[in-house]
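Attaching a single structure in structure tokens format; questions to follow.
Missing here is one protein chain; the remaining ones are kept as they sit in the complex.
So, chain A:
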Amino acid sequence: MTGNGPQAASGQLAIEARGLVKRFEGVTAVDGVDLAVPSGSVYGILGPNGAGKTTTLRMMLGIIDPDSGYRRILGAERPHDVAHAIGYLPEERGLYPSMKATEAIAFLGALRGLPLREGRRRAHELLERHGLGHAASRQIRQLSKGMAQQVQILGTLVHRPRLVVFDEPFSGLDALNQGRLEAMMRGLAEEGTTVIFSTHVIAHAERLCDEVAIIAGGKVPFAGPVDLARDRIPAQVRLETRAADGPWRLALPAEARREGQFWHFALPDTGIEPLLRALIAGEAGILSLSIERAGLHDAFVAIAGAAAARALGDQTPEEMAR
């Protein structure tokens, strides 16, 4: 997780959205999304494919208009009014194949109001800094897919935006370049830039984000700090005892299950101390006991899975079991 920029502490919002709805051909792609992205934070939008992440981002950026709802980006209700302060990397990457890398970056800057000459100067600088100096004069079609993607990312940043939106930025990148991109995103946040990215790879969000919004079936069942998402799932207790049976078993929660030598169960609401006392009194012979906090992945599966089922009118596994 990155440290928050100074603006985050002041409580200002880079993006605020309430009740965003978008329908395509009778299908509701986004159904009442609320978001509040603090300035200077790294904010992840998590969701499975087809959940509505891209549509939400497109509405935020003014590429499409919501059917209903309210949005405010960098203080403006019309996103194009602040386009010069925003950088956007779409999920479907695209550059003109015949353009040279430098020109492509400068052109993306020019679209955001950066004069071409300054754009070219910065493009050279950025390409050198990121080890792509040798590609400056090469056409995009002559670059590898990964290099072209890096060029587009640099084009997204060339005008030094205050807010950067990445849609699935890690897809198509190898592990090395994924690491570099993570570092770049952290660097942006440290400089006070608000970074928003969508992903269906939880590990990236867990490493980078201050806050996340989980989207599933066009709804946002959770939005807030990562810690809060994790707290949705109680910590898991793993217990190993010398005694196979005894009165101590009565102290274990009813849903406790045995896997090999270990007992697994959710940490009781009363905490660990009463349980420990009961185990000792019941002579369980505790060999080991660990409490594991739920990861963002577990929280995501729990939250997004239930929401998706609701969107389809399906039953949850628990409902099916009953």
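What we mean here is this: a contact is a pair of C-beta atoms (placed from the backbone, for glycine too) under 8 Å apart; a residue touches a chain by one contact, two chains touch by 3 or more; residues count from 1.
Operating definition for what follows: contacts and distances are computed from a predicted model.
Going by its UniProt record, the hidden chain of the complex is named "ABC transporter permease" among "ABC transporter permease", "Transcription initiation protein", "Sigma-70 family RNA polymerase sigma factor" or "Cytochrome c-type biogenesis protein". Check A:L20, A:A85 or A:L279 against the missing chain and you find that the one touching it is A:A85. Although one chain is not displayed, its contacts with chain A can still be listed: residues 7, 12-14, 24-27, 29, 39, 48-52, 54-55, 58, 61-65, 74-76, 80-86, 88, 90-99, 107-108, 110-115, 118, 122, 159-162, 200-203, 216-217, 297, 300-301, 304-306, 308-309, 311-312, 314, 317, 320.
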